[in-house]
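Apart from one protein chain that is not included, each protein chain of the complex appears where it belongs.
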Amino acid sequence: MTWASHLPIIVVLIPLLTAYITPMLGWMDKRICNPLVIVSTSFAFIASLLLARSVLTRGVISYHMGGFAPPFGIALVVDYFGAYMCIVISFLTLMAAIYSREYIAKELHESKTAPYYTLLMLMTGGMMGASVTGDLFNMFVFFEILSISSYALVAITGKKVAILASYKYLLLGAIGTSFTLVGIAYLYILTGTLNMADLSVRLASLYGVGRSSWTLLVALAFFMVGYSIKAALFPLHTWLPDAHSMAPSSISAVLSGILIKVGALALIRVLFNIFQPEFVVETIPVTSMISWMAAVAIIVGSLFAISQVDLKRMLAYSSVAHIGFIILGVGLATGYGTTGGILHIFNHAMAKGCLFLCAGAIIYKTGLRNIDDLAGLGNKMPFTMAAFTIAALSMIGIPPTAGFISKFYLGLGALETGTWSGWVFIGAILLGSLLTAIFYMRVINNIYFKEPLHREDVQRDETPLGMLIPILILAGGCVIFGIFPRIPLSLAEPAAKLLLGI
Amino acid sequence: MIIISCLPVIALLSPLIGGIIAYQAGKISETARDLISIVAAIVSFIVIVAMVPTILNGNTIEYSFYYTAISTLPIAFRVGPFPLFLGLVISFAWILSAVYSHRYMERLHSRNRFCLFMSLTLSAVIGTLFAKNMFALFIFFEITLFTSYVLVIHEETPEAMAAGKKYLFLGLATGLVMFFGILLVYLQVGTLDLGKRGILDGVHGNILYVILFTLLVGALFKAGMFPLHVWLHSAHPIAPSPASAVLSGVVVKEGCYVMIRILYDIFGVNLLKTMLVSNWLVLLGGLSIFFGSAMAIRQHDLKTMLAYSTVSKVGYIFLGAALLTPTGLQGAMVQIFHHLLAKSALFFCAGALIYKAGIRDIDQMAGIGKKMPITMMVFTIAALSMIGVPPLVGFASKWYIVLGALEAGRPLAIGFGLVLMLSSLMNAIYFIPIIINAFFTGESEHGEHKEVRPDDVPLSMAVPMVILAIGIIVFGVLSATTSVVVIKPTVNAMMGL
Amino acid sequence: MSESLFGEDVIVRTIARLVAPFIQLFGLYVLMHGHVSPGGGFQAGVIIASSFILLALALGLPESKERFKKTIRLPMESSGPLIFALIGVTCILAGGYYLQYGIAFLFPPAVVSAILISAVEIGIGITVLAMIVTIFYAMAGD
Partner (left out) sequence: MVNFGFLLGHYNYWAVVVLFLIGLYAMIVKKNLIKKFMGLNIMDTSIFLFYISMGDVEGGVSPIIAHGGGSDVIYVNPLPSVLILTAIVVAISTTALALSLIIKIYEEYGTLDSDRLVELM
């Protein structure tokens, strides 16, 4: 065995090990936390890239924990999708970690520095683990690691509202946990195994056979509800606007950028890896049902976002809409559609990450949260605001930004279904895009084309470099991957094909 | 040759890079900024001129950015006769407007931004013209919307913001509808290449009408055709005059260009003839002509009147193109050329009036011709061309469109040939009084422009106007020659003759 | 809760003080037998933690904290998982999969396995002990 074959566990271990080391080192010297976290996420990012390369050259990698061959041991199974998610996760976490250095110093009390980084790394480890695992219960465990650390991170500022938001998030998240646990129990009763590949084989013989097929459906329902809560799919999104707007902005970026996507990943795993695509698409049209929900999510999320006055809250509602885009693509279960959904995970992660980091920079510099107060910022923080604009255009899906490519694929996927509902879905996608434009253009207009109340508002006062760099990298990514979308597509396309079995 | 195939990219990039450099330079020196942007436009123009020999030899220039966008739809450029012809005119008009804006803009704020976005718009328009496939075309088409949005709302007044909002969101919405059409085309035939005439050949059924409708919605919005013109009369007048000139003169032409490519390249003449939509499209064009002219008569604000006049002229272009005959298309092309010259000149004049006398209202223009003779002479020439007075370009275009209508041979088409004549009369109704008023009436008792001294606008503003006026006359006189040399081959290429 | 629940009750204080070491010893027993009989790190950690909770109840929070300072708890919280993870990495370095105990590494596989499993259990026990006590202190008003 070469060292490269251990990459699946390495990408999980790096953040988790860092999480254990951080409190000790942070207790000795707080300044050491940030470099440590940055270095380790960089390693995780590089390891993810190597992992992706090795998946692309060798196909799906299966890693047997403890040397027990599946289905008896816990197996880590990295397919294209898993490797893709690892890259997205480690990339955005790296950006958030770089950003945190200066942001956290002002936003959080000094004593919370070490816990902050510990929780961040725990969350990253959980997300990485959930992406690479091939075992249903193991996924549950990783999900809990990331959920619990995210509950704590939402509340970490200690502000009144944040604690309440965190509690709300916790309650709903815990219900989601319980539901998935019940789902796992049902599947275990039916098959006696927890390995996803094994489950998929064994469940295939149970489709449509008497009572056991009912149990199967109940299990599927529990999974759908449980992971929909984690993914904040409408109408189970109610925790998201509070939690994502109240968390520190670097955390909001990670939460909105990737954490809910991991929920989407779990949904995808359940739908296409545990249950067969034919079953969820044709026998029981679950995918079309979640597509409808996602279409509603797009419209409702956007409408809610339009009515917001708080910038971060608006961004949070926009996440509700965009998780709808992702799930819609997945639910379409066509080559183009699922590719589009998976591609949008990356594109939305970059754009929303950038937007939240920009919102954090605005709060850092001016303390403003209200959209109507942002006048004159275009002159005050030109680079930050340019990045904000680019990311916002990517959210709307304006060419040549990355959002346009995912919109293109999603639209093709909706039309590819060839049914009347496909036309409804494409209507939802296009309308969602237009509604997104309404609330982002409002912000952009305020930033650039509105007379500021005070002259001193327009004095050049740029975001510190440490915070600006990740913002600019993400904004640059929105453009570069819009012009060269084949880079993410090289993973997203085979990922979708493998998931759908086409 | 490598260098030749790179030319479209250089033409696209030079205003883009020049604009960014100019923006930075503008923080130091305003003159340097304007010089750089003028040079960028000139470079773009020269590069396009450099492509002329190759195209005239019957070749096309292609350049593809491999690895960009999606594998079957890279961002690629292909220059044929029609894009080249339009590119030449547009980039030339842009030079004039860059020169013009140097003095005009000095009274307005955010000049650096204006300069940057003018250059970006030029870049995006050139990208739209030279795009090889519908995908790349749509990319540049949408970018134009955003860059020109910034030009529309330049004043940042509530009215400007409202007009800009209307422009932007309607533009986005229609753009999305067009996007939908593009998706449909791609799923039907698996390609979006604009190279072969009629890529939709072989597709049957109602889906064709859906595609035609959705694609045209996007193009006709940008062109400002009748049912989708609602933004034009508020957005064009509110922009600063150089921007109005390029919006009305150029950006609208971009919409016309896309419309013609949709009709002739995506559908193709044969398919459209079997679809039996020509009459309806002609009807739409006729409505636009009538509506635009009728609304223009009612206006008091000069720039709003000019904007409505644009609606009617776009109707001519659309009508000519929708006739689906070579002569009709030829008329449409001459009309594009003519309108570009004349409307730019008219907006320059309107801008000159605002700059020098602060006049926006038609009723205040009494006697202004004596104080600003050059401006009003240019205005007169352009207006006469608009009306279609014989030696000028406007006459040639109308002439060809009528010929095309006759050639189409249908009663409806002939009827609209007559409509054309009627609308010329309406043009006269709203242009002639202004001219008479300006030259032959004494100053009104209100004396809105009493303090205006009888010297004309600065040289940098006068020269572009005069060049345009000369162009209107020269090309009008030489219209027979130009159409044989330039337009006829272009049309033949478009029609696949 | 700075004061003891039972005031200055001598019996309670003495018994608690006496019993605590035995509880801890029992915890260690459970820990070391984890890989061959019921028990293991989780249980042992909780049992040992309960002795500190007992002390806190009987003697008051400050005195209990005095015996288990933050400076000890914090490294323990971190080092437990680290032991777990590093043993997993050791297995990789020795040529096996992550956490593959049954590998020949200086000793025969069976012996290595026993040592490594015990070490992992110790790691878990340390963490659980420290975490439970920390949570208790935090809830009690740290």
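Letters are used for the chains, namely A, B and C, taken in the order the chains are written, and counting of residues starts over at 1 for each.
Going forward, a residue touches a chain if its C-beta (ideal position, glycine included) is under 8 Å from a C-beta of that chain, and two chains touch if they have at least 3 such contacts.
Note that the structure is a prediction, hence the values are computed from the model and not measured.
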Among the chains presented, those that the missing one touches: A, C
Looking at A:24, A:38, A:108 or A:175, which makes contact with the chain not pictured? A:175
Among A:105, A:152 or A:434, which residue is in touch with the absent chain? A:152
Hey, which of A:141, A:217, A:368 or A:386 is the one touching the hidden chain? A:141
Looking at the full complex, which residue from A:185, A:204, A:289 or A:502 touches the chain that isn't shown here? A:185
Of A:27, A:43, A:68 or A:167, the residue that touches the missing chain is A:167
For subunit A, which residues lie in contact with the unshown chain of the complex? 137, 140-141, 144, 148, 151-152, 155, 158, 160-161, 163-164, 166-167, 170-171, 174-175, 177-178, 181-182, 184-185, 188-189
Contact with the hidden chain only, please: which subunit C residues? 37-38, 42, 135, 138-139
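As a working rule, only the chains that are shown with their structure count from here on.
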Intercentroid distance (Cα basis), subunit C paired with subunit A, Å: 36
Once you find the CA centre of subunit A and the CA centre of subunit B, what distance in Å lies between them? 44
Can you check the complex and tell me which residues of subunit A touch subunit B? 393, 396, 398-400, 404-405, 407-408, 411-412, 415-416, 426, 430, 433-434, 437-438, 441, 445, 449-451, 483-486, 489
Within their complex, subunit B touches subunit A through residues 67-71, 75, 138-139, 142-143, 146, 153, 156, 161, 165, 168-169, 172-173, 176-177, 179-180, 183-184, 186-187
Okay, in this complex, where on subunit C does subunit A touch? 74-75, 77-79, 81-82, 85, 88-89, 92, 95-103
